[in-house]
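Read through the structure below, which is laid out as structure tokens, and then see the notes.
Showing chain A:
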Amino acid sequence: MTAEALICSDRDLYLPQPATVVSKTVLTATETLFEIRLDSGEELKHMPGQFVEVTVPGVGEAPISVSSSPDRKDGFELVVRRAGRVTSAMHDRRCGEKLGIRGPFGTHYPVDGVMRGRDIVFIAGGIGLAPLRSAIHWVLNHRQDYGKVTVLYGTKSPAERLFLDELSDWSCRPDVTFMETVDRADANWKGNVGVITKLIPTAGIDAARTVVAACGPPIMYKFVIVSLYAIDVMDESIYVSLERRMKCGIGKCGHCQINGLYACTDGPVFNHADILRVQEAI
Partner candidate 1 sequence: MPKTIDIDVHHVTRIEGHGNIRIQAVDGKVNKVEWQVPEAPRFFEAMLRGRSWQEVQTVVSRICGICSFAHSLAAIKAVESALGIEISEQTDRLRMLAFGGEQLESHILHIGYLVAPDLVGVSSVVSLVKSHPEVVAAVIRAHRLGNEWMELLGGRRTHPVSFRPGGFGKLPKESELKELTGRLEQIVPDLSLIAQTVAALASRLPAFDRPTEYVALVEPGVYTFYHGMIGSTDAPERLPVDRFEQVANEYLSPQSTAKWTRWHRDSYAVGALARFNLNHSHLHPLATRTGTMLGLKPPCCNPYMNSVAQVVEAVEVVEAGMEQIDALLTCGIKSEAPRKPKLQAGSGVGAVEAPRGTLFHKYAFDGNGICTTANICIPTNQNHANIQKDFEAMLPIVIDRDETEIRLLLEMLVRAYDPCVSCSTH
Partner candidate 2 sequence: MAKPRVAIFDFACCEGCQLQIINMEEAILDLLNVVQPVEWREAISDHSDEYDIALVEGSITRPEDEERLKDIRRRAKILVALGACATTGGVNKLKNHINSDELKRCVYGAAAAMPHLDTSPTRSLREIVKVDVEVHGCPMSTREFVNVVRCLATGTTPVTPNYPVCVECKMRETICRYEYNEVCLGIITRAGCDAPCPAGGQWCFGCRGLVDDPNVNAANDIMAKYGRTADDLRRRMELFNSTEARPCPRQ
């Protein structure tokens, strides 16, 4: 072997660390909140927007965003939607049972960078609130470092809303503007009805001072971006999180490519300016 570049790192990046399910909280019919602790006792040391690869041994691995703030030191939280083999198996795990964790991986919302000192607008669609919650908690914990904080949240129906306590907490806080909407109301719903983009013009966003952190399904981005453009938010001030099929999480398996970008290492959090001309992105 010739290339000196072949420095072997002894660390096996495919080896999960054992972890334990500390608690489970059912959030909706399909989403459950998991509180997880690494058996080593170490902190995860993630940043808001990063994800971990969760192993259910014997079933496989799935990338899941960390939903708790890095401030939280005793373990971390994941919101998991029952979607397929691994995520269903996770739902079937009981407290005290073991998982494997790799990561944290990927890029994060720049809470420690360009977001500092700016107004922050969080735009969450459906389960997109899960990764954003990490950033929201962080920003609220370090409230003095940021300008005006706005949280816009849209779900398909009231039944799909996550973290009801926290939603009502945010809506009561004087230092947070919280607005939400549902696509379809039910009998008890008294709030807004309609797509999330409707909230944007009325949220009192000062485009020049604002950084937007958005997370939701691909279709949401299409419309949200248009609405943000309408109030003159610059591409450079918009951060989105993109989801793709993933196997390794470290830029080797090839699955998560968005044209030339890797959702796992170049993302999942992208600055919108960097993906403007990436055809497969949004």
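On the choice of candidates, all candidates are chains of the complex that A comes from, given by their letters.
Note that in this section contacts are C-beta pairs under 8 Å (C-beta built on N, C-alpha and C of every residue); 3 or more make two chains touch, one makes a residue touch a chain; residues count from 1.
No experiment lies behind these values; they were computed from the predicted model shown.
*Asks:* Looking at 1 or 2, only one should touch chain A in the complex. Which number is that?
*Replies:* Candidate touching chain A in this assembly: 2.
*Asks:* Per the contact definition, I'd like the list of chain A residues that touch candidate 2 in the complex.
*Replies:* 58-59, 85, 88-89, 92
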